[in-house]
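Missing here: one protein chain of the complex. Every other protein chain is in place.
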Amino acid sequence: MTLIFACEVVLAGLLLAIATWTIVARTAFAAIVLFMVYGLLLAIVWVALSAVDVALTEAAIGGGVTSMLLMGAATRLRAPKTPVADVGLPLKIAAGLLCALVTTVLGAVVFFLPDVAPTLAPLAKDNLAASGLGNPVAAVLFVFRALDTLLEKVVLLLALVGVWSLASDEAWGGVPGLPVYARPGPILVFLAQILPPIGIIVGIYMFWAGATQPGGAFQGGTILAAVWLLTMMARLQDLPAINARWLRLLLVVGPTAFLAIGLAGFFIADSFLAYPPGIAKPLIIVVEATLTLSIGVTLALLVAGPPERLPQR
Amino acid sequence: MSSAALFGYCGAVLVGLGLYGLITRAEVLRKILSFNVLGSGVFLLFGVFARRGAAAGLGADPVPQALVITGIVVAFSATALAVALLVRLNKETGQIIVTPDDSEESGEQGATR
Amino acid sequence: MTITDFLLLAAAFVLLMVAIGLARILYGPADVDRILSVQLIGSGGVAVLLLLSVGMNLAPIMDVALMLGLLATFLAVTFLRDEANSSSISPSTTEER
Partner (left out) sequence: MRLALDIITVVLVSAGGFFFMAGTIGLLRFPDTLTRLHALTKVDNLGLGLIVFGLLPQVESRLGALKLIAIWLLVQMSGAIVSQLIAQAVRRSGRQT
């Protein structure tokens, strides 16, 4: 037991050191690399908290695609040669005091938490069988709190609409401005050829495993997104124009299937987003499979950014 | 000290760190980064509550876990939107910071982030 | 000392080594030095997670190791894109095609 704790102390120390460094690093570029490491470390922390589902999501989205996004932004920004001056010392001290206060209050909250923590775990466990799933977190996401998950998909799509709406008028409907390798070398091309099949298998595995053990649509979808971005960065594949019919279709197929099955719940079960007993699991699998595709495409397009040029004829 | 408490304090410090970066760093990209650190601190606190709610043979309460998963995805959406705004701002003005300005236009840009 | 204890001890040790290595690489000075850190956390993190997975007898942790290894590769490629493009004097991608 103490050995595990020793592990955790090392982990917590490393995490805080990297986080501090991320904030104080001199250049934005160094800060982003530190943030990458931070995200991957955080995944290990989630494992230590026995939240393996969250660990997978954190590694994939928090550490993975967020860093890819920020790295792309750093490339696209025309940074000035001189370093940017931050706020003055008095404000820094004031901010430091404020943040120390916030940390102290939060720390006190953690310290004075009641001995017996409130929990919904037994409730989730008891109703797990009814959902037909073996993974309690997936059951919460797709059965007990399905509305949250549906709305979250809508948020993803809304964010994409927001990103696209920042395109200039001439570029509307065109190709996103994801920075790509100017001259992909043979080694990179090899990697970009060999990794997609593996990535697709792992992605499908994550989605499939999600029903009974940690994993699921987000994690699988993220891997698909990363694979797609890799082939586009290595220029094995052109970026799609955002008004392509197939692209729009892929974007909405997941949420639409989710919504349709949810609405069908009015007729074949008792309420919105309710599944009829017995076929709950197949329905959830259909929803998850389409969501995996939609999430993959949406995440990749969010990383790719707003359209910047018209497709070449 | 239990491991849940250890990471709870960790989360509290991360929130403070992220907030500090959000206030003091001038570059918008650094602000976005700090905001992500702040968010991960909040998620970690959720994780601690989930861990403390371990019961019925589960290592952690699944409900906060599901909330955090949703939260991570939403945080990513917000980050993507913020980055797109920043890139557009940079294209229009050549700036990578939001300058305090009295004119209405840049005031609006400042308000977006 | 049981085999479980040993594996957890090994995990802590590897984590410590990775931490020290990270500190060195992240110090820089060149940006390309820093990308080694993603490599290191990729392989080191996978090792730690595999040790934990077997040590704590929790098979799903192996999936996290898989995810970590895969994502570290994507991140390295994304990083090197900027490194490659900034040091080669090539026209922008639009004109080249």
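We call the chains A, B and C, going by the order they appear; numbering starts again at 1 in every chain.
Please note the rule applied: a residue touches a chain if its C-beta (ideal position, glycine included) is under 8 Å from a C-beta of that chain, and two chains touch if they have at least 3 such contacts.
Just so we're clear, the structure is a prediction, and the values are computed from it rather than from any experiment.
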item	value
Displayed partners of the chain not shown (whole complex)	A, C
From A:111, A:190 or A:266, residue that would touch the chain that is not displayed	A:190
Omitted-chain contact residue, chosen from A:108, A:147, A:198 or A:244	A:198
Touching residues on chain A - with respect to the absent chain	185, 187-188, 190-191, 194-195, 198
Those residues of chain C which, in the complete complex, touch the missing chain	3, 6-7, 10, 13-14, 17-18, 20-21, 24-25, 30, 32-33, 35-36, 39-40, 42-44, 46-47, 50-51, 54, 59, 62, 65-66, 69-70, 72-73, 76-77, 80, 83-84, 87-88
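Simple rule for what comes next: only the chains that are shown with their structure count from here on.
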item	value
Whole-Å gap between the CA centroids of chain A and chain B	13
Centroid distance [mean C-alpha coordinates] between chain C and chain B, Å	23
Chain C residues counted as touching two or more neighbouring chains	none
Touching two or more other chains - residues of chain A	4, 50, 72, 74
Touching residues on chain B, where the partner in the complex is chain A	3-21, 23-27, 29-30, 32-34, 36-37, 40, 43-45, 47-63, 65-70, 72-81, 83-88, 90, 94, 96-97
In the complex with chain C, residue positions of chain A that touch it	3-4, 6-7, 10-11, 13-14, 17-18, 21, 29-30, 33-34, 36-37, 40-41, 43-44, 47, 50, 52, 55-56, 59-60, 63-64, 67-68, 71-72, 74-75, 179-183, 188, 191-192, 195, 198-199, 202, 206, 209, 213-215, 219, 223, 226, 229-230, 233-235, 309, 312
Sites on chain A touched by chain B in the complex	4-5, 8-9, 12, 15-16, 19-20, 22-23, 28, 31-32, 35, 38, 42, 45-46, 48-51, 53-54, 57-58, 61-62, 65-66, 69-70, 72-74, 76-80, 84-87, 91-92, 95-96, 98-100, 102-104, 106-107, 109-111, 113, 117-122, 124-126, 136-137, 139-141, 144-145, 148-149, 152, 155-156, 158-160, 162-163, 166, 218, 299, 302-303, 305-306
